[in-house]
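Take a look at this one; I'll ask things after.
The complex is shown incomplete by one protein chain, all other protein chains being positioned as in the whole.
Naming follows writing order (A, B and C), and every chain is counted from residue 1.
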Amino acid sequence: MTMRRGFASDNWSGVCPEIMQALQDVNPDHNEAYGELADPVSLAAIERFKQHFGNDIAVFFVYNGTAANVLGIGQLMNSYQAVVTVRTAHLDVDECAAPEKFIGAKILKVDSADGKLRPGQVAPFLKSLGFQHHAQPRVISISQVTELGTVYTLEEIRALADVAHANDLLLHMDGARIANAAVSLGTDLRSLTADAGVDVLSFGGTKNGLMFGEAVVFFGADRGRGFEYLRKQGMQLHSKMRYIAAQFDRYLADDLWKRNASAANRMARELAGALDAFPELSITREVEANGVFCIMPPALIPGLQEAFFFHVWNENPTGPAGASSSPGMEVRLMCSWDTTHEDIRNFEMLVRQQLAQSTERQATP
Amino acid sequence: MTMRRGFASDNWSGVCPEIMQALQDVNPDHNEAYGELADPVSLAAIERFKQHFGNDIAVFFVYNGTAANVLGIGQLMNSYQAVVTVRTAHLDVDECAAPEKFIGAKILKVDSADGKLRPGQVAPFLKSLGFQHHAQPRVISISQVTELGTVYTLEEIRALADVAHANDLLLHMDGARIANAAVSLGTDLRSLTADAGVDVLSFGGTKNGLMFGEAVVFFGADRGRGFEYLRKQGMQLHSKMRYIAAQFDRYLADDLWKRNASAANRMARELAGALDAFPELSITREVEANGVFCIMPPALIPGLQEAFFFHVWNENPTGPAGASSSPGMEVRLMCSWDTTHEDIRNFEMLVRQQLAQSTERQATP
Amino acid sequence: MTMRRGFASDNWSGVCPEIMQALQDVNPDHNEAYGELADPVSLAAIERFKQHFGNDIAVFFVYNGTAANVLGIGQLMNSYQAVVTVRTAHLDVDECAAPEKFIGAKILKVDSADGKLRPGQVAPFLKSLGFQHHAQPRVISISQVTELGTVYTLEEIRALADVAHANDLLLHMDGARIANAAVSLGTDLRSLTADAGVDVLSFGGTKNGLMFGEAVVFFGADRGRGFEYLRKQGMQLHSKMRYIAAQFDRYLADDLWKRNASAANRMARELAGALDAFPELSITREVEANGVFCIMPPALIPGLQEAFFFHVWNENPTGPAGASSSPGMEVRLMCSWDTTHEDIRNFEMLVRQQLAQSTERQATP
Partner (left out) sequence: MTMRRGFASDNWSGVCPEIMQALQDVNPDHNEAYGELADPVSLAAIERFKQHFGNDIAVFFVYNGTAANVLGIGQLMNSYQAVVTVRTAHLDVDECAAPEKFIGAKILKVDSADGKLRPGQVAPFLKSLGFQHHAQPRVISISQVTELGTVYTLEEIRALADVAHANDLLLHMDGARIANAAVSLGTDLRSLTADAGVDVLSFGGTKNGLMFGEAVVFFGADRGRGFEYLRKQGMQLHSKMRYIAAQFDRYLADDLWKRNASAANRMARELAGALDAFPELSITREVEANGVFCIMPPALIPGLQEAFFFHVWNENPTGPAGASSSPGMEVRLMCSWDTTHEDIRNFEMLVRQQLAQSTERQATP
């Protein structure tokens, strides 16, 4: 069975060796199921979260990012309330209506060229407060890293938290790639969450070397009150909880989360540099974390995808990038903890070959 | 960190070595996420299911048994319909209202002394068909092994399938312990599911040596049409799908499922035999799979639980078992793939000691 | 177009003349839609509720009893919580799973021979509090009048409120026939609700002379906070609100609610007296409000139904009533505000004729 390497997503990568070892270390013997009170593995993992995020938190493990987002937000709101986010948000675009189904609520969206929500974009929705025909804004949700590879600064997060709290709203952060953001900002995990005013965090690791599992972290332990029932009802309570807990314990034990994310971010910059050298290609967004967005000639894409799969992000890019005369398509190339220099050299070489062949074909009458 | 061994549940056990190895074997390199079409690991696992259950099936991996039951049943019905099951069903008792939340439907229940539903018990609910004020019966759900440790015979399953199909209902089987049932019946997996008329199966493995993941198997591939969307919306689509698929591939590759379940069932019989030798204890249900139900003096329980945790099933057992003059409590002792002869000898020894101390205390004036 | 009179339900009756007049009185001219703040009709109706129930209430109009029950209860709980009620509760039996769909919660039920819930029956469910696998009991729901025609005393209601409040639960009353209960108890509306510890009331009128509409009354105005959104989301906000408000304003303005209910209760007693005179018939429950339950020979039923429709309540009555050698069926006969002495005399006559014919047939060899 042969598997392609590629840049499709950071979840095409495997599990990093340290995590694999942690799973084996925790395997022998019996252990209390469901992470219930005396389970030492879960207790240790929760302790680890407190070391990073402070003591006044409530942490719960779920299976994946969809659930962390939906249940974490669902904990904070009623069905007649609404979430404000950007139109590119994974929460809205890529969850097959999971938020609508489970929370029953509305997602209010604004346009954003760089994937970031601005405080001023929240204001128009606040006019709905008190009007019984409109879903009532209650949660602001941002992705850190955003779906467009950009990273909110601490000030930007704080400004959104301020507008939220000034209007009795709460701030949710989808941290599927939070490690990449922290590395990008050169900050610790607490500074860009609890200290910046975030109320609930989906803390992901699967895109950064874990096998499965995601953590929902409530800042202010009281916010998490009763969440264990919502998790169970949300079909997200794992019986053999130790295998999620052990991964997070290890992930946060030393700088593993940081090392993995640093590697991915570094490789993204290297990849962007390599591609930028081709005049036929055009990097469309600043590489702030582990994603590279690039416009390339459409004819080039299938051949590259066959060897290194990746996704076309935008078939008809417009705006600053698309404003060029290039009739190209924008593609997204994600690097992960296990992307190698060799991957990049091979990809670069392939681009060169394909471009050469393409030029040759055009030159032939 | 010390962990207690025990008989609390078969999900207190770890992951069996073969599965742990399979997870490592599939780890290197990149792999298509979400089990999407070209993922060779998922394809291989699905192929394996077809070897066991026939080709006309649709198989989907989810995270756990709650989801397999809720989504598998949810696929077959509308929110205004109803599921018929027994009052002890895990689906109703232990899922924190997950079926009500996700399906929106009603669970109709009947009493059952042995955990089995009888065809005649379905009939009264059929009178609701066509009456707009009542939820409309649509699915019959049974657990194999039942929550009381009993095993449906093939004839019993077939009879329920017949009453279902004769009334345009469908039959769901919660197979959290289906391997233990198959071993108990001495049959293969297909005989007690597809061939007995089951329409959808929650195929579990976590209680029998797996780390996480459960399979939903639809008999008649058409029944599964669109289930991928329901799974995603149900927050159950794993990105690194290979780690679920690889477990099931290995589990079904040779007789691993059978060996593990056989060990658990054998240990349960051994445990029951050991306990039955104490006149103060009374085995309350035939040991058909890997669970032992036993009435013991309440004073005995805390000391035993401290060393080997287990759950009190019924504080006030009545009926045939409780009809005895014994003022005992009924406890449930579950054996798993990794229960050892030593576990049983140690438990037996502890029972003997505690009983002796108890007699001593009573003898002391 | 000919319509049968009958005893099928008190909602087979029409609209009483005073209500019809109120609808016409409020018809001319324009009026603010949705009962929004300046709507004088809605304001007047709410004022009327305060005269009866005290000032610290929040009142909202919805369309029907299903909605009043589901939304009123839904306001008080999360989806992972549970409602405790009796197995005969309309909420569970006759709402086609509306509570499950809209609240997402579980309904926990106990048996009750007379339709009443007892405080001691709540206790077993309280053991689930704090156990993450179980839906968490949050609301106790009772029907006043019960579905079996019985009426809770003030002491019985208070005892349930006490057990609720002592355990951080709340008490809901389905008052579809609350006027009949108040008349039966000889009390005012406040004594058997707010003063007895009820937290939320579904206040019905359709079964007692109204055309449409039901009121949800929260005791403690804060309990109703945000309910206007839940009502809108629950598809229960009427645009031309004045036509619901005007009915309730008139209904509560003088003793209309009491006169109508008194008439219905009185007719039920008269009907029961008439039927009790036949040795072949047997009144099975004390007539406390406007329902009469009676066991009659099955052969009698179709002929009676043809002229005066009513429902068979129990085809195989058991217990004290059914313990008689009579192979009869239990039927339910509901009287309403417009049941006449003539209705009863005609029904009585018909029973006599049918019984005579039946005797004749049996006498003929």
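Keep in mind that, in the parts below, a contact is a pair of C-beta atoms (placed from the backbone, for glycine too) under 8 Å apart; a residue touches a chain by one contact, two chains touch by 3 or more.
Note that the structure is predicted; figures quoted are calculated from it, not measured.
*Asks:* Which shown chains does the chain we cannot see touch?
*Replies:* Per the touch rule above, the missing chain touches A, B, C.
*Asks:* Which candidate, C:Tyr80, C:Phe125, C:Phe219 or C:Tyr243, sits in contact with the chain we can't see?
*Replies:* Candidates C:Tyr80, C:Phe125, C:Phe219 or C:Tyr243; residue touching the omitted chain: C:Tyr243.
*Asks:* Touching the hidden chain in the complete assembly: which of B:Asn27, B:Thr88 or B:Gln136 does that?
*Replies:* Per the contact definition at the top, the residue touching the missing chain is B:Gln136.
*Asks:* Which residue from C:Ala113, C:Leu129, C:Ala166 or C:Met235 sits in contact with the chain not drawn here?
*Replies:* Within the whole complex, the residue contacting the unshown chain is C:Met235.
*Asks:* Touching the hidden chain in the complete assembly: which of B:Leu171, B:Leu230, B:Cys294 or B:Met334 does that?
*Replies:* B:Leu230
*Asks:* Determine which one of C:Thr66, C:Thr85 or C:Asn290 touches the chain that has been left out.
*Replies:* Going through C:Thr66, C:Thr85 or C:Asn290 one by one, C:Thr66 is the residue touching the chain not shown.
*Asks:* For the chain not shown, which residue from C:Ala22, C:Val59, C:Ala82 or C:Cys96 touches it across the whole complex?
*Replies:* The missing chain is touched by C:Cys96.
*Asks:* With the missing chain put back, which residues of chain A would touch it? List them for me.
*Replies:* On the chain A side, contact with the omitted chain comes from 79-80, 82, 93-97, 100-102, 104-106, 132-135.
*Asks:* Give me the chain B residues in contact with the hidden chain, please.
*Replies:* Against the missing chain, chain B presents residues 34, 36, 78-81, 104, 132-133, 135-136, 226, 228-233, 237.
*Asks:* In the full complex, which residues of chain C touch the absent chain?
*Replies:* Missing-chain contacts on chain C: residues 1-6, 8-9, 11-15, 20, 23-24, 27-33, 40-41, 44, 63-67, 70-71, 95-98, 101-102, 206-207, 211-212, 229, 232-240, 243, 309, 338.
Convention: only the chains that are shown with their structure count from here on.
*Asks:* Please tell me the distance, in whole Å, between the geometric centres of chain B and chain C computed from their C-alpha atoms.
*Replies:* The mean C-alpha positions of chain B and chain C differ by 41 Å.
*Asks:* Just the number, please: Cα centre separation of chain A and chain C in whole Å.
*Replies:* Distance between chain centres: 52 Å.
*Asks:* Once you find the CA centre of chain A and the CA centre of chain B, what distance in Å lies between them?
*Replies:* From the centre of chain A to the centre of chain B is 35 Å.
*Asks:* Which residues of chain C are in contact with two or more other chains?
*Replies:* Within chain C, residues 79-80, 104, 132-133, 135 contact more than one other chain.
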